[in-house]
Every structure is written in structure tokens, then in C-alpha cells.
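A single protein chain has been omitted; all remaining protein chains appear in their positions.
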Amino acid sequence: MSWHLTPAQAHEYAHHRSDDVTAMSVEAHITRCAPCRDLLPDDEAWLARSWADLRDVVDRPRRGPVEFLLSRLGVGEGTAKLLAATPGLYRAWLLATVVVLAAALLAAHHLPRGSLMFAFTAPVVPLVGVALAYGRGVDPAHALTSVTPLSGQRLLFLRTSAVLVPALTLCTAAALLLPSARTPWSAVFWLLPALTLVAGSLVLSRWLPLGAASTVVGTLWLTALGALTASGGTEPLQLLAPQAQAWWAGALIALVCAIAWRVRTA
Amino acid sequence: MSTLSAPVHVRGLTRRYGTRTALEGLDLDLWPGVTGLLGRNGAGKTTLLRCLATDLEPSAGRIRLLGRDPERAAERARIRARLGYLPQNPEFYPYFTAFGLLDYMAVLKELGGRRARHDEVRRGLERVGLTDRRHSRIRRLSGGMRQRLGLAAALLGDPEVLLLDEPTIGLDPEQRIRFRGLVSELGVRSTVVLSTHQIEDVAALCQRVVCLDEGRVVFDGTPGELVDRARGHVWDHDGHPGRGHTAWRLADGRYRVLTPTSAPAGPGLEPVEPTLEEAYLLLTGAR
Partner (left out) sequence: MKLLRRARRRAPDYGPDSTDAVLLAAVAAGQTHALEILHRRHATWLRARLRYRCSDPDQLDAALQETFLAVWRNAGSFTPRPGDTDAGAWLWTIAIRQLISQLRKRANHWISDSDADYETIGDASAEDTVLLNIEHGPLGAALHSLSPELRSAIQATVLDGLTVREAAQILQIPEGTVKTRVMRAKARLREALT
């Protein structure tokens, strides 16, 4: 190359003050001459901004499938992240749920009065899931996350819904496969008790750790069923009969009101 | 200024676990700057930090953080938005990436929309030197890297109150120097409490030292004042002073002796200027 830019030429060019012909010759030159390119003065603020914009695109972490799906369903970006980030035990619970429900179905199809097993377990499944989704002991990062503004109530309820959706779906699917399943009613008879148990454990978690609260509620449920079975006087399925459902609904409404009141005052 | 309360204000703080008392009637006022929290294992350091982090509720007494009452839920959320906490031995979701974990923490800390949050996450990774490993799964990070990640999580959003429980465990010397730079920088504006066994960190960083023993404050002052207390208790001696003394052999063959009582110089005992570590040993060992 026979010539190079003078600093003055570089300056003129960079500030859009070169005439057409000079600009053309400068351009022909700097396409191949790195030292002359470096003569152009940098606008540091613009460079930093431009790089930040660029980095934001090239360095965006990939979203997991759950997060992606949730965003597609219109869930807010941050909320989707929180919902997708359920602790490891939750996955184990999901697997265990499938196994337990499959066992219940087998029992229902092959054992006399086998469908009782489903009636016993279905309302407990969401309860166990909720207990495994939040709190010290089951959530490894609990110590780190528990003192953030969003943790506590809000995170607990988010996690609860992350549990309830798959739990209710799985139980409904299982209920539809029951030998007695002929009516829409038989697919959802367990629903109100299940929700009531979860709501009960959430209310109790005001005073107890969530895991302990769920254990208490779950034990109560199983004890009641066991007692009814043992006494032989009344059919345990009475607890799920249409007349009993009204009581469940009443209890659920009361508990939900208690939760709402607690969230309000929280 | 006198009407303003300290960012961390503690009166009569007591915390019991069953019948065991971990903290008993603590009074503390902490201001912006770095305060070192020293004490043996079980002295109550972690319990104090968890109480200050709004993680544990006091059994008795009163805590005010940034002028607010952490026992009221609404105020607690406001406090938490301006508080950073690194727990002892922090655990993470191993299948998260470093970036993903900080991003998750940033959502929980409500640090704005995606772009602002990601920029803050990147700044956090840069601060602790994890930029190159940002997309690595946490289970593939070394212990020191996880510790730095926890630190970055605590630092997100430049909290006004920063509580660090043994933050330098697992850090190599270079990382520790870097950590000191970070913390001292934050200490200009924020109230930083640093619980540690690393006396060098306290000597290098802290304007103030609080020593706990069995749930009580046994010393509260500057590192200089702690050293002053030890003056006249630290000696060099030609031979081993005998059992019952805290002593160790120095590189030059003489013995460093710590005497709980300010005993007069005996033959061969030469007074030495105490280090902060020796002063701390005297404070806890003398009891």
C-alpha cells in the first residue's frame, strides 16, 4: 500500500465530514488496512451499549422445555422460571405418583373392593407433592432462596400450583380408567377431598413446617378411612359419597378463605 | 443523624432451640462498613446471621433492619428486597447452570424485567470470576466455584445489608484477595456482616469486630482495640513454658506464649506486639 490515513483524515471520515471521493478512497483503504481502522476514534459509551445489546442476544441461556411451554401458555417469563424450577424431589414424586396410581388401578381391576385403594390414595397424592415441593429439608437451595422477597407465601403457592396441575391430571386420568368409571361423577369424586387436604396443610403451615403439616393432614385422612373400614359399621366410601361432598366443599371454602385472609394480611 | 436508627439494630435478641439457648440478650447496632463476627463453632454466629437475615424468628427481643420490623410480613418483604445473605455451605439445584441459578435468584429478588435481570446476573458472574463457566451445570463446578456462585447470589442487586456466613471457605488466595476487594467496595455503602474463622480476613477488611461466645457478645470494638487488650499477654520465650500455657514453637526455635493474666515478665520472656489472631485466641481461650 502506497499511503495511509492521517489522523486528521481518519477523524474527518469518522465524523461523517469527508467528501464523497475522499470517503471512497478511505473506504477502499480501511477495508484491508487494520492499523488505519484503529485510527478512527472510538465512542466508548456507544461501544459498550452496542455490545451489551449484542451480548444479551448471543448469551441468553436456553430455556428448558417446561419453561418454554409455560411461556407459550402465556405465563409471565419470571413466573415460568419459578414454576419450572421445582426441586429434585418433585420429579421423584411425579414418578412415584405414576407408580402408585398404576398400582391402584391394578388393584381396582383385579381385587375385590380394590377400587378402595384408589379412593384412599388419590386425595393424598397432591398432598405429598406439595410437601415435597417447598421448604427446608426437601428444597436444597431453601437456605439461599428463603430470604428473598418473593419466597414464603408466594413461592409456596406457585409451587403448590406446579404440583396440583400434574397431580390432578394424573388422578383424573387414573379415575377414568377405574372399572366403575362410567359417569363424569366417578372421575372427580376424589377431587374435593384432595383439594381440601392440600388447603388444610397450607393453613397448618402457618404454625408447622409444610412437611409436618402435610403429614398431619395425610395421617388424619388415612386414620379416618382406616377407622371406618375397621369399624365395619359404615362403608368408608361414605366419605366420598355425594352427601359428604357438600361437607368437603364447605370445608374447602372455609380453608380457602383462611388462606386468602392470610395472604392479605401477610 | 441521631434520629436515624442503625441499619441493623438489635435489642435483647434471644434465640432458643428447645432448651438450648443459642443467643442470649444480644444488643447490637451495626452501621455501613464491614463488621467481622468471630467466635468458636457453636458460639451463635450462624444463628445470629439467620435471625438478621429474617430466616429465623427471635424467641425474644427486637430486631430492626433498615428501620423496619421483620416480624411484619409486608415489611419483611421490603427488607428482603434490600438484603443479601450467603448461608453457610450454600446448596444449589445441581442441574441448574450458574447463569440459571443467579437468574432464578434474581427473579426471586424481583430485579426487574428479563433484560435488566440478565445484565445484573452477568455483572454478578463477572464479579466473582465465573463468566467463563456461566453455562456450566452447578454439579460440574468445584467447591470454590460454588462458594463464589453463592457469593454472587448474595451480591445481586447491591444489597444494603449483606450477611455472609463463612464466605471464604474453599477460596484460593487469589480469589480471597478478590473477595476482599468486592466486600470492601460494598462496605462503603452497605452494612456488611462477615462471620468467619479466617482472622486474616477480619484484619484485612473489618472496621469492627464482634466476638460471640456461648450466645453472648464478649467483645465489640475495632480490631485495634482487640489487639490493645492483648498487649502484655503475648511473649516470646526461649524454651517451652510448660503445660497449662497456650504456646507454640516459632520458626526461629523460640516459643510464642499467650498468658491469660497480665503476668510480669519472667526471665527469658520478651513482650511481643500481639497480632489480631493472638488477641482473638486470648479472648476466647481465656474463658
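For reference, chains read A and B in written order, and residue numbers begin at 1 within each chain.
Please note the rule applied: contacts are C-beta pairs under 8 Å (C-beta built on N, C-alpha and C of every residue); 3 or more make two chains touch, one makes a residue touch a chain.
Computed from a prediction, not measured in an experiment: that's the story for all the values here.
In the whole complex the chain that is left out makes contact with A. Checked against the full complex, the candidates A:Ala28, A:Leu208 or A:Ala227 give a single residue touching the omitted chain, namely A:Ala28.
Although one chain is not displayed, subunit A still touches it through residues 1-3, 13-14, 16, 20-25, 27-34, 37-38, 40-43, 46-47, 50-51, 53-55, 57-59, 62.
Note that only the chains that are shown with their structure count from here on.
In this assembly, the C-alpha centroid of subunit A lies 34 Å from the C-alpha centroid of subunit B. Interface of subunit B with subunit A (complex): residues 53-55, 73-74, 76-78, 80-81, 83, 85-87, 90-97, 99-101, 103-105, 107-110, 113-115, 117-119, 122, 134-135, 150, 153. Against subunit B, the residues of subunit A that register as touching in their complex are 52, 55-56, 59-61, 77-78, 81-82, 85, 87-88, 140-141, 143-153, 155, 265-266.
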